[in-house]
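A single protein chain has been removed from this complex, and every other one stays in its place.
When the chains are written out, they are named A and B in that same order, and each has its own residue count from 1.
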Amino acid sequence: MTFTPGKPVFALLVLALIAGSIAWLRPAESRGDLVVWVFADSHARSYRGDGGPATRPSLIDQYRNKTGRRVSVRLIGGQAMLVRLNAIFDRDQPSQDVPDLVELEISTAGRFFRPPVDRMGLLPLNDLLHSEGWDDRLLKARLAAWSKQGVIFGVPHDVHPVAIAYRKDLFDEAGVDLAAAMAWPDFQQRCLQFQAYWRRRGYPARRAIELPSRSSEYVACMLLQQHLNLLDSENHSSLTDPRVASAIEFYARCVAGVGKIGGEATPGANLWVRDFAQGDLCALICPDWRSGYLPVFAPELAGKVRLMPLPRFDPADAPTATLGGTMIGIPRQAREVAAAWDLLKFLYFSPEGLEARLAHTKILPPLKQTWSDPVWHQPDPYFGGQKTSELHIELAKQLPVRFVSPFAGLAGQILNQVLSMAVDQVETGDERDLSEKIRAWCEKGDRELRRRIEFATFEN
Amino acid sequence: MKRQTPFTLVLHLILIGTATVSLLPFLWLACASLKRSSDLFAYDFLPWGHLNRLSFENFVVLFRREAFARWLVNSLFVASLQTVLVLLLSSLGGFALCKYSFKGKRPLMLLMLLTLMLPSHVLLPSSYELMRQLGWLNTFAAIIVPGSVSVFGMFLFRQAMHGVSDELLNAGRIDGCSELRLWWDISLPIVRPMIGAFTLMSFIGCWNSFLWPQIVLQDEAQYTLPIGLANMMSLPEYQTEYGVLMSGTLLSILPVIILFFGLQKDFVAGLASGAVKG
Partner (left out) sequence: MLKTLSAQPRIKAWGIQRAVSSYLFVAPFVILFSIFTLYPLLRSLVLSFHQTLGARDARYVGLANYRFLLQDRVFWLSVVNTVAYAIAFLAIQIPAAMALAIMLNAKRVRAKAFFRLAFFSTHLVGSVFVAVLFAQFLSPRSGLLNHVLGLLVGHRVEINWLTRPELAMPSVLLAGLWLSVGYAMIYFLAALQAVDLELYEAADVDGASPWAKFWHVTLPGIRPVLLFLILVGLIGSLQLFELPYVLFQQSSGPVSAALTMVMYLFLFGLANGDLGYAAAVGWILVLIIASVAAIQLRVSGLRKDA
């Protein structure tokens, strides 16, 4: 007997039957009593306990032992998360596909902050936080990030204070004391000295610090140091503030022209570590999650690395900024708010939760009371005995407020554009009227940004 | 003929050069899957000086810690069933579009062309809501059923069916064949090469499809290979275990290569019968 469409098709049919029955017979994972959506593999692992020490039950098992409730943690990719959450936040009925808790990343979270406060897809948390006093125990600067017009929609996972990590061995050899630089221009001069030393010794490609020349995220850090958000919580743009133009100008001269001290990092998750380890880029803008990766991915640098606070433009500026971040929130359509809130507290506030997190990463939690724990006050041999966590705590206390905004993506794009034009200008060596030009570009960008905000805001 | 030899040599050199460019990334992939993460970017291919640093650790992680076997079974099921269904629907529909004239045929074909031009992203939100209303979220039906519709396939088979002569069909009718048997017993054997070509194309497409499955499948036991692998890639701020990712990618290519070997004769001939005689 022959199968008309041919043997391969017949084989596929058989394959479908076999694979289908295996998939069918396998016990399906039933939905837990509570469902948490996360976007990062590392967070999923710290909750589910895989990859960590096997001696202890995982965090969600501990929760089950304590409360009897089963928790499913689901790792969901970026695009799917956006499409699904937008669909869910849009509903007025609870349904099966709504998670009880959802974690969002700071660069995408703003997208969900477009609706008016009373129609946000996330539940306001002010009352829950306040009634148990959590709002006072959490770092205010971080709560503000996840708020809109004073209404809090997310609980911060982290603080992510920014410092600079540098190769002390290489800077010492060049006779440059980088940590003594308190101001950005001084920092740039010391980096130039460092590069000149190494160029004479046959390392012309050695750059002092990792600074991308066409991406403005570190310009945004320099602005945050001056307590300037490109868009504040009311979506007012500050692109025309003169400090924006002057920060762009300074930065452009750090990545191009005679004052160039920066080089590009290898693109990709944690590949910058290699640039640092090989001495291609000898300092890094370094939030606490980056300094946590260093010992893991570059163990050979033990003892050779130090952290220092960010230099400033003005003594009144903050010696730090913040990069990256995660929040956790409860969808408005969640079935059981009380249960979701209880789990949220367990994951983010409980000693068990914080301990599980510490087993995976050394990220400073935003709960101020935990900062006195001895674990944050140990000398770190990797950093030559420096008490790095203590430095992070000092910086966290001075952390500038960063807001999320639905238009942050566009604002960043415009800042990139202005920076890129400034860099082109510096590269040609024709720097006449650079400051005026940058200001004019900022004004043009500001008009574009305002037009978009006016168009896409739903409140009016 | 002899004076052509240098020419033949150059020809082969060009072909070998191009083949190298095509295959080099696969070689890199294979090497990467055997390397530990600290060596991954330190050596282009293999750490020749210290071959003892190679290991199958990445593959072990893939099967032990990650649910690679599950993803594989799910992917095999979804891709093979969807391929068979899309093949049936497209060849049947293409047969009808080619061999019959009926009311509404032209508007239907225009609409079909239109959908080829609209980026599928636009349809995602409505499709997601539709799946929820049907209760298909988190089931393979949400992938397989919509996936069994292929405008592209309809057009391909419509072209291929031109190769089936009307006399043959009429002769079949006189012999008392039902219209369904005209399709199955008379036309399908003639368009067999197109079946081969289309089977391979749809299988590859379905095997690698990523966005829609990621949106509708919510339960990790249901994940297909691309979802599982893509979840290992992180945002720049998070870690990516490249070695494990590379070994997973390597293994996920194997089934398609096997299918290619099984179909390659039909495949080339089928492309000729479909688009060629357009």
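Convention: a residue touches a chain if its C-beta (ideal position, glycine included) is under 8 Å from a C-beta of that chain, and two chains touch if they have at least 3 such contacts.
All values reported here derive from a predicted model rather than from experimental measurement.
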item	value
Of A:Pro267, A:Pro374 or A:Gly429, the one touching the omitted chain in the full complex	A:Pro267
Contact partner of the left-out chain, one of A:Arg114, A:Arg167, A:Arg290 or A:Arg402	A:Arg114
Candidates B:Leu46, B:Val61, B:Met109 or B:Ala221 - the one touching the absent chain	B:Met109
Chain not shown: contacting residue from B:Leu137, B:Met154 or B:Leu217	B:Met154
Residues belonging to chain B that touch the chain removed from view	4, 8, 11-12, 14-15, 18-19, 21-26, 28-29, 41-42, 44, 89-90, 92-93, 95-97, 100-102, 108-109, 111-112, 114-119, 121-127, 129-130, 145-146, 148-149, 151, 154, 173, 178-180, 183, 204, 207-211, 226, 229-230, 233, 235-236, 242, 245, 249, 253, 256-257, 260-261, 264, 267-272, 275-278
Touching residues (missing chain, whole complex) on chain A	78-79, 82-83, 86-87, 89-92, 108, 111-112, 114-115, 119, 205, 212-215, 264, 266-269, 271, 274-275, 278, 280, 406, 409-410, 413, 416-417, 420, 448, 452, 455-456, 458
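Here is the rule we go by: only the chains that are shown with their structure count from here on.
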item	value
Centre-of-Cα separation between chain B and chain A, whole angstrom	36
Sites on chain A touched by chain B in the complex	4-9, 11-13, 15-16, 19-20, 22-23, 26, 28-29, 31, 39-42, 50-51, 74-80, 83-84, 86-87, 95-97, 105, 107, 266-271, 274, 289, 293, 297, 324
Complex contact set, residues of chain B against chain A	37-38, 41-42, 65, 70, 73-74, 76-77, 80-81, 83-84, 87, 91, 124-125, 128-129, 132, 137-138, 140, 184-185, 188-189, 192, 195-196, 199, 203, 211, 214-215, 218-221, 227, 230-240, 259, 262-263, 266
